[in-house]
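Omission of a single protein chain aside, the complex is shown with its protein chains in their original locations.
So, subunit A:
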Amino acid sequence: MTNIFTRRGAMALMASAAIAVGSPGLADEWKPIKPVEMVIMAGQGGGADRLARLFQTIIQKEKLAQMPFLPVNKGGGSGAEALRYLKDKQGDAHVIMATLNSYYTTPIQTEIGVNIEEFTPLARMAVDTFALWVNVDSGIETIEQYVEAAKAAGGSWRMGGTGTGQEDSLVTALLEREFGISHTYVPMGGGGEVATALVGGHIDATVNNPSEAMSFWQAGRVRPIALLTAERLDSMPGVPTFAELGHDLEYYMQRSFVAPGGLTEAQQAYYVNLLQSLHESEEWQTYARDQALLTDFLAGDELQAYFLSEREKHREILKGLDTPS
């Protein structure tokens, strides 16, 4: 395993060196020769989906690549479908995958024969944030009112979210532990579906990413109660963090790209370079600012180390929690 790491480390160094110097190309330069499939580990309309489609259009508009990138949703089974697909595509350099945190949680929870260490890490584009949302008709404005309402409902308080064991259910479980409340967790197809279900009153609360619920908030249909971030967000003025309310609740979602295992160094470097230019594009930076995303770029070896430490962190969280099922 250490072997792999050092080799990957070398690759990443080469890649970042190439970027830093801005040299036009490595000796064994590689380019895709057919359209690249961009697998999304989630359903349509959610945060991951919106982001992947945004990247696709920026790549095309700015002509960052010669070949088009075609987004494909494989959201089945909390991303298990996508992970399994990527494993079966071993060595295929014309597939990349947009990840969520279920990149590490799903293989821990289900027996799908996937080890993420075998995949090729490309780059982390952003860290997404979470907030607790309610329908404005509920009249709930503060976390105290929320806890009171959830307690009064006695377990029948409906929390909507993505698949069981995925980020939303983890955040729900964290909330339950912190406030001593319980929810009825209703799993849905994707963040977009969850946000509309809240507006339609089919559920009582969500832990949507801000980008998923932002437009409903602007339209006065839903209300954020508090953020699960360390600091307040510029794009969400007036919304407190749980930390400042005296509750130690913080959780983030990584938005990265990975490729199947068995890629050559040149292939990996191609994608890292591409994603680096994407990271620097004006459109992406503007979008991220408006949608409360933190754009911390990370690539290669560092990214793999980050993935593995996050996986351990999630293993701990999952162990310590009665994840809703």
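The rule is simple: a residue touches a chain if its C-beta (ideal position, glycine included) is under 8 Å from a C-beta of that chain, and two chains touch if they have at least 3 such contacts; residues count from 1.
Just so we're on the same page, contacts and distances are computed from a predicted model.
Engineer: Name the chain not shown, per its UniProt record: "Urease accessory protein UreG", "Multisubunit potassium/proton antiporter, PhaF subunit", "Tripartite tricarboxylate transporter permease" or "Dihydroorotate dehydrogenase"?
Structural biologist: Options "Urease accessory protein UreG", "Multisubunit potassium/proton antiporter, PhaF subunit", "Tripartite tricarboxylate transporter permease" or "Dihydroorotate dehydrogenase" considered; the missing chain's recorded name is "Tripartite tricarboxylate transporter permease".
Engineer: Would you indicate which residue among A:Thr106, A:Thr129, A:Gln267 or A:Gln304 is in contact with the undisplayed chain?
Structural biologist: Going through A:Thr106, A:Thr129, A:Gln267 or A:Gln304 one by one, A:Thr106 is the residue touching the chain not shown.
Engineer: Please identify which residue in A:Trp133, A:Phe216, A:Phe242 or A:Phe307 touches the non-displayed chain.
Structural biologist: Answer from the full complex: A:Phe216 touches the omitted chain.
Engineer: Looking at the full complex, which residue from A:Asn115, A:Thr142 or A:Ser156 touches the chain that isn't shown here?
Structural biologist: The one listed residue touching the chain not shown is A:Ser156.
Engineer: Using the document's definition of touch, tell me which of A:Glu117, A:Glu178 or A:Glu193 contacts the absent chain.
Structural biologist: Per the contact definition at the top, the residue touching the missing chain is A:Glu193.
Engineer: So which of A:Thr57, A:Thr142, A:Gln285 or A:Ser309 would be touching the chain we can't see?
Structural biologist: For the chain that is not drawn, the touching residue is A:Thr57.
Engineer: For the chain that got dropped from the picture, name the residues of subunit A it touches.
Structural biologist: 44-45, 49-50, 53-54, 56-58, 60-61, 68, 70-71, 73-74, 76-81, 84-85, 88, 106, 109-110, 112-113, 155-156, 158, 163-165, 184-189, 192-193, 195-197, 199-203, 214-216, 218-219, 221, 283, 287, 325
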